[in-house]
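As you look at this complex, bear in mind that one protein chain is not there, while each of the others sits in place.
For reference, chains read A, B and C in written order, and residue numbers begin at 1 within each chain.
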Amino acid sequence: MKPLAPIHPAPLPPYTAIDFLNVDSLLNADELALRQRVREWVDARLMPIITECYFEGVFPGELVPEMAALGLLGPTIPTEYGGPGRSGVAYGIIMQELERCDSGIRSFASVQSSLVMYPIWEFGSEAQKREWLPRLAQGTAIGCFGLTEPEFGSNPAGMIVRATESADGWVLHGTKKWLSNGPSATIAIVWAKTGDSDDAHSIRGFIVPTNLPGVTVHRVDDKHSLRVSESSAMTFDQVKLPKDAILPKSGGLKSPLMCLTQARYGIVWGALGAAMACFDESLQYAKQREMFGKPIAQTQLQQSRLADMVTKITNGQLLALQLGRLKDLGTMTPGQVSLAKRYNVDMACDVARESRRLLGANGILGGWHSMRHMANLESVYTYEGTHDMHTLIVGQELTGLAAYR
Amino acid sequence: MKPLAPIHPAPLPPYTAIDFLNVDSLLNADELALRQRVREWVDARLMPIITECYFEGVFPGELVPEMAALGLLGPTIPTEYGGPGRSGVAYGIIMQELERCDSGIRSFASVQSSLVMYPIWEFGSEAQKREWLPRLAQGTAIGCFGLTEPEFGSNPAGMIVRATESADGWVLHGTKKWLSNGPSATIAIVWAKTGDSDDAHSIRGFIVPTNLPGVTVHRVDDKHSLRVSESSAMTFDQVKLPKDAILPKSGGLKSPLMCLTQARYGIVWGALGAAMACFDESLQYAKQREMFGKPIAQTQLQQSRLADMVTKITNGQLLALQLGRLKDLGTMTPGQVSLAKRYNVDMACDVARESRRLLGANGILGGWHSMRHMANLESVYTYEGTHDMHTLIVGQELTGLAAYR
Amino acid sequence: MAGSAEYTGVDFYDIDSLLSEEERAVRDTVRSWVDDQLIPVIGDCYIEGRFPKQLIPGMAELGLFGANLPEEYGCAGLNNVAYGLIMQELERGDSGIRSFASVQGALVMYPIYAFGSDEQKKYWLPRLANGTDIGCFGLTEPDYGSNPAGMITTAKETADGWVLNGTKMWITNGSQATVSIIWAKTGDIDDASSIRGFIVPTNTPGFSGKDQKGKLSLRASDTSELHMQDVHLPKDAILPKSGGIKSPLMCLTQARYGIAWGGVGAAMACYDEARRYAANRVMFGKPIGQTQIQQERLANMLTEITKAQLLVLQLGRLKDQGKATPSRVSLAKRNNVNIACECAREARRLLGANGILIEYHSMRHLANLESVYTYEGTHDMHSLIVGQEITGLPAY
Partner (left out) sequence: MAGSAEYTGVDFYDIDSLLSEEERAVRDTVRSWVDDQLIPVIGDCYIEGRFPKQLIPGMAELGLFGANLPEEYGCAGLNNVAYGLIMQELERGDSGIRSFASVQGALVMYPIYAFGSDEQKKYWLPRLANGTDIGCFGLTEPDYGSNPAGMITTAKETADGWVLNGTKMWITNGSQATVSIIWAKTGDIDDASSIRGFIVPTNTPGFSGKDQKGKLSLRASDTSELHMQDVHLPKDAILPKSGGIKSPLMCLTQARYGIAWGGVGAAMACYDEARRYAANRVMFGKPIGQTQIQQERLANMLTEITKAQLLVLQLGRLKDQGKATPSRVSLAKRNNVNIACECAREARRLLGANGILIEYHSMRHLANLESVYTYEGTHDMHSLIVGQEITGLPAY
């Protein structure tokens, strides 16, 4: 969009994270300390530039080294592979704080951590792990994830991208869509069928350096949403890959779905951060903004808005934390992740919209954050499994019956 | 309502309590054992008769001794005063299981425990505690709570019932409304102004035996809701009370509001039980009921219903438990209780209605439980602080500004 | 405090100006009949679970049964808007009473009129119009709610007539009806095209009805199960022009049309009660009607009622032009019953604790409307009927 004249920042007090039901009492000291560190970094480095980045549609790549230094990339990867080796809850907290600023920033970290480092960690050979995980953790390599195709969104099993085995390796051919981080990516994790076009079991993952001949990245810029995230499509024209490009332990659609489960888990926390940012903004505004001789915070209609928002956020906080504890216990199921992704993102969409509305006319200006979150969250509502798909995943878990078709 | 021909019970498997996010993993063995005991008693003794009781509008008083034996009356009262001395979470679990059957049964226990035994425990003299708490815990005495007046519902501070000090005690005069348990009550805890009619600080609590001259109980039977709960109004015509009828440590509106906070806490858990009962009923029905050659559980619209219900219930479970933990830590605030009462009851109303609708035409028959819960919950939505009042209590806590007026 | 004293309806958008003299007159006549005859007794009837039989002659006298059928058959011969206004006003009183009139008119008289022989019309329509006979409609079966084409009730042709066997469920008026319209398969059990309608006097040997007890909704209306064991009927019991599932569905379209109007009436009753209560109930020193939260409630109700009024009025005009297609009727039934459910619930809540007492009407409507939400095509089925019309694709 049009570059901005100097933005008038919202004249509000510093961010105070709502915690109506004292959920912090369930976090340990390390988790609270980590959150504080990330929050301060976001306040200092991201908040001042985010609106400008959003309007101009640029990702602040210059901050990646700092993110890496803070251990925000691949937080759960063990130290021996260059990661900080943190818990699932800690990972969630990082996502929450990043998305408090912007969903696009959180998306960058989600993709790098859950969709690139995780599959290498989970399905990769020792050599692949040693080669890539440290560089990805340091941010000297950026990754992207190629699963979705133009005609296969909610139904990745139908993918038509093929990897054909050749004498000296593999030949990759086809088009992938909606790859976040694509334009800056050093490597892409690409999922392709190695067998018949209708054989989903033959789906395998490949590590594809983006500088190989035949790989073309197409930026997607005309977006109403996630404008600081670099979206792209990628075409692979008979791309020759070495034998060891394949992720040896990957096999079938299950493998990429396992990655999505990781990413969705991060979204559960991230959406919470966005909702908390919006709530804080509108609460502070409501207390300051006077109309008819009193703060609008003193009117019943605005208090109803605020009470609904804080209730939804409190629900989201308890959901995310319980899910995180289950993840760290190793009992978290995909259906549980679907329930939480579905609720927290939907909740955040509603909170952002109501917050935007409480801000009145000011709410449409870039200096305020709620409407940017509202627009971003529409993408989050749809990606990593649409709201409706998660409805049917939960429904299937409850009833034992599939209703996708 | 019209006595029933033999009821056709819903041909469904036994109750299975939904726990989608493994919230049980946060409960300890005692809590789980207690819940199991109460659940089995409810299945054995209450479920078989509840529909008949509902239609005939009678409270199953014959079961009170069993409830007492199970320790369901005044669960948090210490053993030295005849109570089981349980935790706040245990108290909540009891309310959840009772309301899984019927809100009216839970209301009976709420009133006895939170609105009668609690104020005697909190504001009573040692003599009053020794005299009444054991009998109330054993169910040999039944209590009711007189705060609301015909013209003063959400605004109890405006009450006009007066207690005038006399040479040898007090003279109580006026009318109270919406006293649950009134018709069976041995005593009423009555709140009255001892000073000027506009002096809310002069509000004190009194223990009033219902057999005193001048006390008249008026049953309220023509109800669409809570038909197994005995509602009543009570008039006090120059009732003479001894000096020691007053609760010595009570003072000001704060005292009855403290009682309401206890009752609301129980409702948070109770509503959850009602919602879980409805969800279980409609889930089982959806799996059994075939239409167009497949179970309706396999249609997208019914799976959406079920996914929405299970999400709301999971939120309610986490809210109730976190609130209970805070209560046992002694940090629970009235605003936190308001948030949870407001959400859980509203949630339960929605779950009951959607469940009723999933049941189709069968859903209006007495043999099914969802519509009875749906009707009951409309009272719960309103009593112990209407939904709107809790909106404004939470709003005031967030903004520091009162918007009642 | 029942809030219906001098009830004057709801008309925020001067919709009266779109009604003819006659339409308004019909509406006002029924409205005062409801005030005088129905409102005073409905509370007791509801609690006691009985239909106010004594009101049938009065309804007949006003010509409320099959009011949109021709005068030559003893009917009022009104247009469909006037007919709709009758349903609106009856349901303002109680959904059970409106259901009674819907069944008599749209599900019994209409099929005789549409599919019957001249003899059948000449004999039955006047007797049903003047209340001498009470009818019921036997289509739904225990296992075939949303899918009536699956019915298993059979009519076997014999030398001298027909023999019916089967069970019908959710039959309004079933226990008090003197005649019933029964739909049965005359051919193979999986041949929906063999479905035909039959006029069955309820005193025919082998025919029995049993009330469904223990309802939490529509308590002022009788709902029954009908059992038919070797019920022998004369040849002329069949509705000659009926054929296939299309015939009973045409009846349902008639009934749904009336329900769409009825929903408006129930919503109006709740809104009216809530508005009066809000103006009189004082809390914190002022009427609760002066608080923002209650004003928003009332504004939402009024908005939904106004839109629902315009919806059924346009549908009625289209019906008089023969353009009220089934999916158009589905859209209005789905919307108007749904908004009525919302208005009843919000009104009940505005009434606070008093809202659960019988002397107030909103919670009775709330309970009734749950049946209306489900019967004559559930809300979800109408979503899919409209959805199919939009997309051309079935998703049942």
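Here, a contact is a pair of C-beta atoms (placed from the backbone, for glycine too) under 8 Å apart; a residue touches a chain by one contact, two chains touch by 3 or more.
Computed from a predicted model, the values in this text were never measured in an experiment.
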item: Per the touch definition above, residue among C:V34, C:V81 or C:L302 touching the missing chain; value: C:L302
item: Listed residues C:A278, C:V337, C:I356 or C:V372, member touching the removed chain; value: C:A278
item: Given A:Q96, A:S379 or A:Q396, the one touching the chain that is not displayed; value: A:S379
item: Residue in contact with the excluded chain [from C:N80, C:Q120, C:T202 or C:N335]; value: C:N335
item: Chain A residues touching the omitted chain (full complex); value: 1-2, 4-5, 7, 51, 55, 148, 151-155, 177-178, 220, 222-226, 290-292, 300-302, 353, 356-357, 360-361, 363-367, 371-372, 374-375, 378-379, 381-383, 386-388, 391, 404-405
item: Interface with the undisplayed chain - residues on chain C; value: 12-15, 18, 275, 278-279, 286-287, 289-292, 294-296, 298-300, 302-303, 306-308, 310-311, 314-315, 318, 323, 328, 331, 334-335, 380, 382-384, 386-388, 390-395
item: Touching residues on chain B - with respect to the absent chain; value: 299-301, 304
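We adopt the following convention: only the chains that are shown with their structure count from here on.
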item: CA centroid of chain A to CA centroid of chain C, Å; value: 51
item: Between chain A and chain B, centroid-to-centroid distance (C-alpha), Å; value: 43
item: Distance from chain C to chain B - Cα centre to Cα centre, in angstrom; value: 37
item: For chain A, residues that touch 2 or more chains besides their own; value: 299-300, 304
item: Shared-contact residues (touching 2 or more other chains) in chain C; value: 293
